[in-house]
Structures are given as C-alpha cells and as structure tokens.
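One chain of protein is taken out of this complex; the other chains stay put.
The block that comes next holds chain A.
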Amino acid sequence: MASIARCLRAVRPSTVSRLAQTPRMRSNWQANSVRAFSTSPISKLSDVAILQIQAPTPLPVHIVGEYHTARNCCGDIRKYTKEHEWVDLNADQTSGVIGISEYAAEELGDVVYVELPEEGKELVAGDTLGAVESVKSAADINSPIACTVTAANIALEDKPGTINQVPEDDSHGGGWIAKVTIGEQGRKDFESLMDLEEYKAFTGSQEH
C-alpha cells in the first residue's frame, strides 16, 4: 500500500469545521475520518466508531497521545505500517486481524474489487496478503507481520465499498481483510510497527 501513501491525491473537501464536531479516538487522519463516517449508516459503525463519538477532545491530533495504547472492546492493541495496513493483536497475542487504514482507503478512492487471501496461507512480514482495485489501480496489500491466515472477509467480495466506509472496523460487517494466527516472529514483527500516535505523525508528515 505504500504507493497509496502520498500519491493518490484525491480532492478533499475542507473538513476542519466538521472535524471539530466529530471528535474521535482512532482517527489517523482528519479529513478521511469525516468522509468515512459521514457516508456510513449509523448501524454500521463499529464499537470503535461509537467510542470515537464519545471521545471528548475535538482535535484528534492532540488526543492521540492519550489513547495510543487504547484497547478496543476485546482488549486488542492496534498498530500500523508505513504501507498503511493495520493489525490488531488480541490480548493473549496469538491471533489478530489485518486491514488497511482509513488514510489508505481515502487515498485509494472507490474500491471496486478486493482480492482476498486463501485460508491457511502463511506469510512473512511484507508478503502480499491481497490486493484492492480502485480507479484503474491494482494495489497490493502486504502483511504487516508474520502470520497464518485463518479467515478472509468474504463479505468484501460482494461489497468492496465497505473498505471505503469502515476500513478500520474489525467487526462483522467491517472492512477488515483477514484474521490471522500469530507466532513468535509475528509478535516480534508487531513490536516494530507504529502505534496510533506514531502513525498519525507519519501520515501527517506525508501530507506536506
């Protein structure tokens, strides 16, 4: 997903004023978050989204420091790659969920097809986990960590646009890509990834 990072500039509406009314905890990237959630029916919002709405501080840039080790309802911790994938590690560090970040989803534009990994596929960090197509572009999704695929999000085959709506939602109906099991190497890889604060700084720096 690296190429998505700084390159696929979409025209984005000015969102500063709306952002101020949309405080959220897991936002990595301001404009994106507004679009992602403004186009989602409320019933589709994940637990994460609900937490975000309840978060008190208006500007995500300033709140991330307080929340970067936050866990979702299941006690998972989320980290990010420079190529804009995220991975949740569950509390006992044996399994996780992988997806692409809101920043990436926004930059890609409308996703029209998702190539999902086969169950049982074993990957090392950086291997191609799948691919998404949007606006004539086929973009690789890379595995952030060493892992074995236990399930792919089959719902994306029918509704690839879910990736644009709720890319960081790891629940049923969300835009996650794959569920995986993780071993020693995967845990090691996970350590080297960016937490939310670092990722936010990273995407912020890429904006300019």
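Everything below uses one rule, namely that a residue touches a chain if its C-beta (ideal position, glycine included) is under 8 Å from a C-beta of that chain, and two chains touch if they have at least 3 such contacts; residues count from 1.
Assume contacts and distances are computed from a predicted model.
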item: Protein that the absent chain corresponds to, by UniProt name, given "Signal peptidase complex subunit 3", "EKC/KEOPS complex subunit CGI121", "N(6)-L-threonylcarbamoyladenine synthase" or "Putative lipoate-protein ligase A"; value: "Putative lipoate-protein ligase A"
item: Candidate in contact with the missing chain, chosen from A:V124, A:A138 or A:A151; value: A:A138
item: Touch residues of chain A, complete complex, unshown partner; value: 1-9, 83, 112-113, 115, 126, 131, 133-140, 142, 157-158
